[in-house]
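Got a structure for you, questions after.
One chain of protein is taken out of this complex; the other chains stay put.
For reference, chains read A, B, C, D, E, F and G in written order, and residue numbers begin at 1 within each chain.
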Amino acid sequence: MHPENIKNLLQSVRDGALSIDDALQHLKQLPYQDLGCAQVDHHRELRQGMPEVIFGEGKTVEQILAIMTAMSAKGSSVLVTRLAQEKSRKILTVFPAACYHGEARCLTLEQKPPEQRGKGTILVISAGTSDIPVAAEALLTASFLGNTVEHVYDVGVAGLHRLLARGEQLAAASVIIVVAGMEGALPSVVGGLVDKPVIAVPTSVGYGASFGGIAALLGMLNSCAAGVTVVNIDNGFGAACAASLINRV
Amino acid sequence: MHPENIKNLLQSVRDGALSIDDALQHLKQLPYQDLGCAQVDHHRELRQGMPEVIFGEGKTVEQILAIMTAMSAKGSSVLVTRLAQEKSRKILTVFPAACYHGEARCLTLEQKPPEQRGKGTILVISAGTSDIPVAAEALLTASFLGNTVEHVYDVGVAGLHRLLARGEQLAAASVIIVVAGMEGALPSVVGGLVDKPVIAVPTSVGYGASFGGIAALLGMLNSCAAGVTVVNIDNGFGAACAASLINRV
Amino acid sequence: MHPENIKNLLQSVRDGALSIDDALQHLKQLPYQDLGCAQVDHHRELRQGMPEVIFGEGKTVEQILAIMTAMSAKGSSVLVTRLAQEKSRKILTVFPAACYHGEARCLTLEQKPPEQRGKGTILVISAGTSDIPVAAEALLTASFLGNTVEHVYDVGVAGLHRLLARGEQLAAASVIIVVAGMEGALPSVVGGLVDKPVIAVPTSVGYGASFGGIAALLGMLNSCAAGVTVVNIDNGFGAACAASLINRV
Amino acid sequence: MHPENIKNLLQSVRDGALSIDDALQHLKQLPYQDLGCAQVDHHRELRQGMPEVIFGEGKTVEQILAIMTAMSAKGSSVLVTRLAQEKSRKILTVFPAACYHGEARCLTLEQKPPEQRGKGTILVISAGTSDIPVAAEALLTASFLGNTVEHVYDVGVAGLHRLLARGEQLAAASVIIVVAGMEGALPSVVGGLVDKPVIAVPTSVGYGASFGGIAALLGMLNSCAAGVTVVNIDNGFGAACAASLINRV
Amino acid sequence: MHPENIKNLLQSVRDGALSIDDALQHLKQLPYQDLGCAQVDHHRELRQGMPEVIFGEGKTVEQILAIMTAMSAKGSSVLVTRLAQEKSRKILTVFPAACYHGEARCLTLEQKPPEQRGKGTILVISAGTSDIPVAAEALLTASFLGNTVEHVYDVGVAGLHRLLARGEQLAAASVIIVVAGMEGALPSVVGGLVDKPVIAVPTSVGYGASFGGIAALLGMLNSCAAGVTVVNIDNGFGAACAASLINRV
Amino acid sequence: MHPENIKNLLQSVRDGALSIDDALQHLKQLPYQDLGCAQVDHHRELRQGMPEVIFGEGKTVEQILAIMTAMSAKGSSVLVTRLAQEKSRKILTVFPAACYHGEARCLTLEQKPPEQRGKGTILVISAGTSDIPVAAEALLTASFLGNTVEHVYDVGVAGLHRLLARGEQLAAASVIIVVAGMEGALPSVVGGLVDKPVIAVPTSVGYGASFGGIAALLGMLNSCAAGVTVVNIDNGFGAACAASLINRV
Amino acid sequence: MHPENIKNLLQSVRDGALSIDDALQHLKQLPYQDLGCAQVDHHRELRQGMPEVIFGEGKTVEQILAIMTAMSAKGSSVLVTRLAQEKSRKILTVFPAACYHGEARCLTLEQKPPEQRGKGTILVISAGTSDIPVAAEALLTASFLGNTVEHVYDVGVAGLHRLLARGEQLAAASVIIVVAGMEGALPSVVGGLVDKPVIAVPTSVGYGASFGGIAALLGMLNSCAAGVTVVNIDNGFGAACAASLINRV
Partner (left out) sequence: MHPENIKNLLQSVRDGALSIDDALQHLKQLPYQDLGCAQVDHHRELRQGMPEVIFGEGKTVEQILAIMTAMSAKGSSVLVTRLAQEKSRKILTVFPAACYHGEARCLTLEQKPPEQRGKGTILVISAGTSDIPVAAEALLTASFLGNTVEHVYDVGVAGLHRLLARGEQLAAASVIIVVAGMEGALPSVVGGLVDKPVIAVPTSVGYGASFGGIAALLGMLNSCAAGVTVVNIDNGFGAACAASLINRV
């Protein structure tokens, strides 16, 4: 539940529009709401400045709908990540206002446009064209969390001039998310060029000894460019959350 | 070379205290200086806002001394990380003004007190007492890079009340570095309590199936607390660099 | 074969209702019964206090039916685990009294209600909603083996207050099974709060560097909370067996 | 701090032997005591029924002494595990009443004989002679935590008759800890023979493809004997803690 | 090409039934026959005492048919392993005399009954019912290579009495192949009971930390029963080849 | 863009056939062309002597078509690797002059026959019939890049005479690509026979402990034949690129 | 205890030289003798045809001496493997008739020359000079177990002619043990040349991606030469036990 919603609730109490008992009932659900299959953490937005986000993988459509219903009833916008297209179809019939983003495999249900809370621009860079789905998840999440975003795709290290031509864009960003598969070398190169926090996202793009992204992950963890931090393989969402928190420091 | 040093050099040219040819000679070495065994990157401070730091492991004392001499001649403060005590002894005889920090296994040679460039406080938390060496490296580096630092040690998740008692200190920090070995669960718990960027540092503390820190590393990469980013095992230095860049956003 | 069945058999001999030769024939099959594809261990219930359970994966429907027939003919209740829904359909046509539990992917054929042999309550906790199938397997098995069971789902460490609110339920349990994927940190936190045996079940929930549950498994094996023991990834069944034996100590 | 100590303290307050302010001072340290390098968790004994134990690896002698001093000042008995003989020598000069157990690599400082809290006997079995150090750690810990203990060593599966000859001892135990390196098959065999909880401890005994205990660990996690739970490689201590909690169920 | 075929060919030359040129043509193809996609090694039967066997996985039906045609034209019996049922259908239309063995996933085309070359009996044991397909591949191969074979299925270590009851059968065998998944402990137990060569075959039966058979493989490689040798995961074929060579020593 | 194309463009300027502004427009796109989803590196042919090649996996048909259009518009021949047959069908409808090579899973669009730039012959050897798809990718790529190529298939080390019979062909080659799965021993044997550069390509052919090609990869990296270099698992394309560069030295 | 010793004991009873009570006392210890730290398996020689062998690693000198004393008191010859030279010195002072074999890191105490029980010759081949210690352990063990042995060292696959020149020696052997590190390709080549059982022993010789012998181990497990079986890394002892059992088939 967004802090603004709580203020409104308290205002309603002061105005007499809401009985104290009813207000109490609402506030009792604040920390979390027990749906049986899930304990929806309405408190997270207050505590962490970010709403709870639904991890779509491994949940049934029924479970997702139950959580979405509970969240939207509290006025929270909703983001579902890692949601297969097939599942999204059933959800869209229940929440026609929701929007499915195929490239990013995410669904959003916006109750109101996201409040712009980030100071600067979050720039998302991808090494290859095949890395775009992960980059798109990062881009969508960062935008959903109230940040200005930009992106540059397909500027891998085997053709350095493509990256070097973007010097100004790199310099203008507040935080940079670098998405790369295969050997995952791009964050090291970017990290050596800028004085901004760089968040590296390894992807599972590659084959053979890429081992589903392990090669890229290890490359990024061992980056010789000091100041690069790393998130899980294909975790565009997590990178965007971190970038979002950094963008508010 | 620090931007201030360049300004001074240019001022000397304007003042006539330095010939143009001599200035040119200095500036030619700006991008990097070829020592044969090393290309000292004097340009890094300009480009990245952080001086080049010497990774002590795998370098001979002679190589370290050569690089330190080149850097200090340009007025740069010097930080050597992962330096065995034995090697430090020989270095201290050449640079008596340097200081060896045994717990952190680092050596510093400060030409002047670090300029305070960070906005807020960087808080370093360790899960256990055995994790302190890595935490100390992070603390020392963050301080060397011009940040206000604080620390809390031994607040692992098996005794949660020790962490929960530090709520205010957590809330007051600008960036939090969480150092943990074994199962590496502390960053997830901290990340769930605060709305600040959390940088997780896995340590090699543990035995058996900790596999030299892999367990902690994987735990942190899979953190269910969105917004946690990770650095290499035992890489207190890298966490501090990232925290330092974040602290300037 | 349940001890009670053997007593009855012996009673029938004393009563003259069963000839000695026929009784012998029954008892000869006691240690195990050779079905060709399987040696059904009717002796297990006597020796271990738990009936043999059929691991459904990798067995053909014909093999499962043969074993079920042999077991039910001896009066044993039957539990089949890791059984795909498709296979269960064919089995239900042969054993219409059996029941398929979709969430837990198990099939039960109860000859009589399970004898309550556990002293206290077995509590099953899951970190996330996606971990429920494994938790459900544990819950069903523990119940099948004659224990009182309770469950709490979706109380992962990124929202600690959800777990802390369950303090009394934790304290009242006799044994606690904690099911978690991703970083698998929940057992450490629970283990630090209670003075009861905690059995940790890593799940394959997660992606990328979760490596199909390895991250959670390693986290649990390295738990800083002394007294946590671990079973195989996704092995809700095994955790329930262990909890069941503990509940009878 | 042991519950008995708290009762005594409260009694002293009632009797007037202790001022309320002084009592308050003591109780304030109850949850934990901040030693800088460590937050000693005096509360653990109340919360978990087991005193905090000092993990000796990676701690300096000075740190261990500081924690021991704080704990013994509260009347707690002390157990230090994974302590190299060399470190123990210095500690014994400060705490001459302490005792170093070379085989188990543990040090104990008993303030009073351990209260017998376990109901039955904890039996520790080792597969080989080389596994004895880990078994000894389990044995010592279980005894320290107030249990009756027994042991049988060198009864690996390549000579089954040695194990089968111990049938009565197995049947009489309340909980069984099975310590094995190499292929780690002994827990499966034991687990198939008894109706008691079996805790498996893989050891790093072996070479080549034993990979420091991974082979044994995986063997135990995949045990076909339902009800076997597993702890970390070489973690005799953890197995004993779990067995101790089980022995009180 | 079988030695007998060569003798016949030479006899035909002596008898004048075959011209020297024609014989030469046949003998030129002896070492191998170039089919473009494959170099059929007709010489193997002479050199190794076993005909070349076709590994069906990753070969197209066309390639398999080409090799079968070349081999059968030389009078060799043919064994195709790891052949999907679907592929076998097309092959059976071309070679109606061939026989597909579904459980073992093998196809055989026998030109004449296999010559009995093994001295004793090869006994194939499986730990579980789910291991039967691999055991069946071993059984079929050993029989194809001219050995007397027996099998015992589902005698895993969690119910030792099932194995111990087979003492005479174990003692009577010449070579024993032990097939087991999960923790792969059965070969150690068998190896400790007999004085015969034991060949261990790990299977991919299991889940989670069985890692597709790695747990069983490592267990077998680390067997404490001296004299156990190991083949690749699921490699019933290879075990039978080795057993066959041993059976002729 | 091929150097020849640039010369022609400049010639057109000199001839007055192309205005300076139009030429400039073309040359501006030389370094790379921004398609949004991809930055096509037209400069690569100049810089590296090889055109950019499209990695088909993980790209949508739309993305591939966009890149092909951009490349072919510049007169470049196009090679798409790792392209599923299904995707190729849609591409062939847009580029009917293109050709799909099913065995190699590649698509080529040749604007003109490849210029013969290699000095000698590149010989591609495969250990088994199942390795042919990877060998075919290498063969096709080497030919596309302007080399004379030859191949020998199915000459694995278990039948050495098949390889030894090819002595002259080995000796005549300029560079040898050796493709092998399973234990990957063939490159060591070939490397010990010749005085030519040998490029080893591990394949994912095998099962069980081949771990998708890791066994072959490790075998090749540890080759006792000095001078063998290795590429990624199944990377016939990369081997051919390296061989092509070597063939021009 | 050797069968011959038992016969003698029984003969002494018949002759009246030994009282029945004393004989009973001896026979009671037959199955195993409890030394506290070890259960010496005197029964193994009867059951498996091979005396128990002492694995020296991880045992103290005191433990080894206790076991040797118990075994030699029963008239058994003793073999201790993996014994560091330092430990051997102390043992030789107690058992001056024992002999330490430095290259093989083994100690033998022969009570009488080993009975020749093997039918043919066991041939031990090593790929490199650095593999000799493991080969020597195999050679010594095979000889100790009563076999005729031969060896050929340093015939790795990078110089095939060295192996091919030994054709007759290969053909004359009954069983072949092939010891190889690095890529471990030699067993495949040998296995393709002979019609004898080949036991492959991977060694930890190598560096980097040999991963302590994993590369060689995987290579051997994936051998394309059917009939090769494998033992643990550096396990020359185990290979010799297996070869010895095979040599008696």
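Quick note on the criterion: contacts are C-beta pairs under 8 Å (C-beta built on N, C-alpha and C of every residue); 3 or more make two chains touch, one makes a residue touch a chain.
Values in this document were obtained by computation on a predicted structure and should not be read as measured data.
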| item | value |
| --- | --- |
| Sole contact to the chain not displayed, among B:Gln63, B:Ser143 or B:Gln169 | B:Gln63 |
| Absent-chain interface as seen on chain B, which is shown | 31-32, 36-39, 41, 43-44, 52, 55, 57-59, 63, 67, 82, 202, 204, 212-214, 217, 232-235 |
| Residues from chain G at the interface with the omitted partner, ascending | 128-130, 132, 153-155, 158-159, 161-162, 165, 205, 207-210 |
| Absent chain, residues of chain F that touch it | 47-50, 53, 119-120, 174-175, 192-197, 199, 217, 221-222, 226-233, 237-239, 241-242, 244-249 |
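Definition applied: only the chains that are shown with their structure count from here on.
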| item | value |
| --- | --- |
| Mean-CA-position distance for chain D and chain C (Å) | 28 |
| Whole-Å separation of chain centres (CA-atom averages), chain D against chain G | 38 |
| In chain A, residues with contacts to at least two other chains | 217, 232-233 |
